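Certain chains of the assembly are absent from this excerpt, and the rest are unmoved.
So that you can tell them apart, the chains are marked A and B in the order they are listed, and the count of residues begins at 1 in each.
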Amino acid sequence: MKKIAILTSGGDAPGMNAAIRAVVRKAKVEGIEVMGIYYGYEGFMEGNMTLLDVGDVGGIIQRGGTKLYSARCPQFKEAYAQDQGIAKMKEAGVDGLVVIGGDGSYRGAMDLVRKGFPCVGIPATIDNDIPGTQYTIGFDTALNTVIEAVDKIRDTATSHENLFIVEVMGRDAGDLALYASVAAGAGAVIIPEVDFMIEDVIARIKQGEARGKKHNIIIVAEGVMSGTELARQLKENAGITTRVSVLGHMQRGGSPTAQDRVLAGRFGSYAVDVLLAGKSGRAVGIRNHQLVDYDMTEAFKNEHKTDLTLYTLATDLSI
Amino acid sequence: MKKIAILTSGGDAPGMNAAIRAVVRKAKVEGIEVMGIYYGYEGFMEGNMTLLDVGDVGGIIQRGGTKLYSARCPQFKEAYAQDQGIAKMKEAGVDGLVVIGGDGSYRGAMDLVRKGFPCVGIPATIDNDIPGTQYTIGFDTALNTVIEAVDKIRDTATSHENLFIVEVMGRDAGDLALYASVAAGAGAVIIPEVDFMIEDVIARIKQGEARGKKHNIIIVAEGVMSGTELARQLKENAGITTRVSVLGHMQRGGSPTAQDRVLAGRFGSYAVDVLLAGKSGRAVGIRNHQLVDYDMTEAFKNEHKTDLTLYTLATDLSI
C-alpha cells in the first residue's frame, strides 16, 4: 500500500479534523501518501480529492467541523456509483480508504469492501451510539457544550426560580442527555432507553418542590419527544408551567475537547495500522481504554448499549 | 443616610452580582450599611432582606444570575403595596434604594420616588434597550454568548454547506442581533428597527450563492418573527431550505465578561454617590465613556435608539 484516501461522511462531529490530521501524519511515518476526498462519498464517486501533506493538516487539530466537508450521497447505494468511485481511486493509485463517520457511513464502506476495496472506519458522532466502541469522536465535546449551556440556563432558573426543560440531541441514543443530566445536576432526565411515564416526572418535580427546591432543570433527548411536547404534557397533566430551551445545532460544533482530540489521534493512527496490516472492513474502536478493530457490520447490525448505571446515579443524585 | 437597600428586578442579566458587590463595597467606603432585598419588589413589600457586609459579596463578581433573586410583583403597582414596603424600610432604618433592572423596574422605583422614598436605578438587561445609557449591564456577555454559539453553528454550516437561521433575543430592540451579525459575520440580519422585505433576504442569499458562498447564517431578532416563521417564508417564497436554531434562555446566563463587570463596578459605585448626594429618581448611565445620571422617567418615556451605522456595516461586510 503506497497511497490511501480519507473522507468524512454523515453528520459532522468535533474532532474529525484531528482524526484527519492523525491519519495523514501516521501515514507519513509509515511512508505512504494520503489523498483527502471532499464531500464524502460524493467526492469518492467523482474522484474529487487532493494530496494532503503534513503541512496541509497543520493548525486544524483544534477546529470543529471537517476540512474535507461532508455531504449526503443517496446514489452511492447503487453499484454503478461504487464502481465508478473505485475506478477513480485505482486510476489515482489509491489502494485503501479511511472513512470517518457514523454507522450510516460504514454501510457505504462495506459496499466497497464487498467489491474488494479495502476500507477502515473511524467512529465519529456526537451521539456516541456506534456499537462496538465505548466512545465516539465528538461525544465529549458535545457533552461539554450541553453542560455549559445548562450552566447558563441554571443562572436564570435560579434567579427566577423557574422550571426549565432542555432538549438535547439524540434520536435513538440517550447518552448525551444522560451524561449531561449527571454532569449538570438535572432534576430529571428522559431518554429513549428507559420507559417514561409523565406521572413519574411530575412526582419528581413535586417532591423537589416539597423539600424547598425552587428551580429545576429537566433534560429530554429529542428522540423521546420535543421539549415543547413535554412542556405541554406537564401543563396539561399537572398544571406545571415550564420554559423550554432547544439546544439545537450548536451541539455539533466547537473546538474539540482534549478527550476528543486524544481519541481522534489514537483512532487515526490505529486506522492506518489496520489498513497497512492488510485488513479490510474493520472499524476501529476503544474498549476499556484499549484500541480494538472489529467487523464493520457489527456496528450497524448490533445495537448501541447505553450505560444505565448512570441512569440510577442520575436518579439518586437528583433527589 | 446611614443605611440603604438594594434589589434586582425583572429579567436577570450577567453582571447583576458584580453590581450588588460594587454597591456594598462603595457604601462601606462611605460608611453606610446595605440591606439586600430578596425577590425584587415582592421582597421590598414584605421587608424580606438581610444585611450585606463586604464578605457577603465576596466570590460573586464572576457569577451570572442574581444572588438576591428576581420576581414579578404585579401588586406592586398598587399604592398599598408601595406604602407597606416603605413602612418596612423605615422600620429597618433604610433611607434609600438602589434598583438594578430594566425600564419596567424603573417604573416601580418612580412610584416610590413620588411617595418621597429616594431611589436610584442601575440599568441591567441583555437587550441593551434602556434609553439614556449607551450600554446596559449584561449586553456584552449575552453578545459573546451569541457569537460563541454562532461560531459553533458555523462549524456545522461550513462542513455541510447549509443555510442556518439563528433566532436571538430582542423583543423590541435589535442590538443583540445587530452586533452579533457584525461580530459573527452573518450573511444577513433582521431587526425590529429596520423594515424588512423577504425579497431582500432572498436576494442576499442568492447573491452569496452566485459568488460561490456555500453556507450562510442569517440572524433574526425574536421581536420581528420567529426563526421558524422566517424559514417558512424562505421556503414558500423561494424554495430555500434552511435549518433553524433558537438560542433561547442561555443568552441570559453565564459568567459576565470583563466589560460587564467593569460597567457593573462603575454603575454600582456611582449609584451610591448619587444617593448620597441627596438625589432621587435618577438612573445612572454611561455616555461616551462618562458616567451620567438622569431622570429615571426618561428611561421609559423615551425610545432606545440602536446605532444603525452598524446595520450599514453589517450589510457591507456580508457582501
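Points to keep in mind about this one:
Basically, contacts are C-beta pairs under 8 Å (C-beta built on N, C-alpha and C of every residue); 3 or more make two chains touch, one makes a residue touch a chain.
No experiment lies behind these values; they were computed from the predicted model shown.
Every protein chain here is a copy of the same sequence, 2 of them drawn, and the whole complex in this file adds up to 4 copies.
Please note the rule applied: only the chains that are shown with their structure count from here on.
Think of subunit A turning onto subunit B: fitted on CA atoms, that turn is 180 degrees, to the nearest 5. Centre-to-centre separation between subunit A and subunit B, using Cα means, comes to 35 Å.
Residue ranges on subunit B touching subunit A, taken from their complex, read 8, 11-12, 14, 16, 63-66, 69-71, 145, 149, 151-156, 158-161, 164, 243-246, 248-254.
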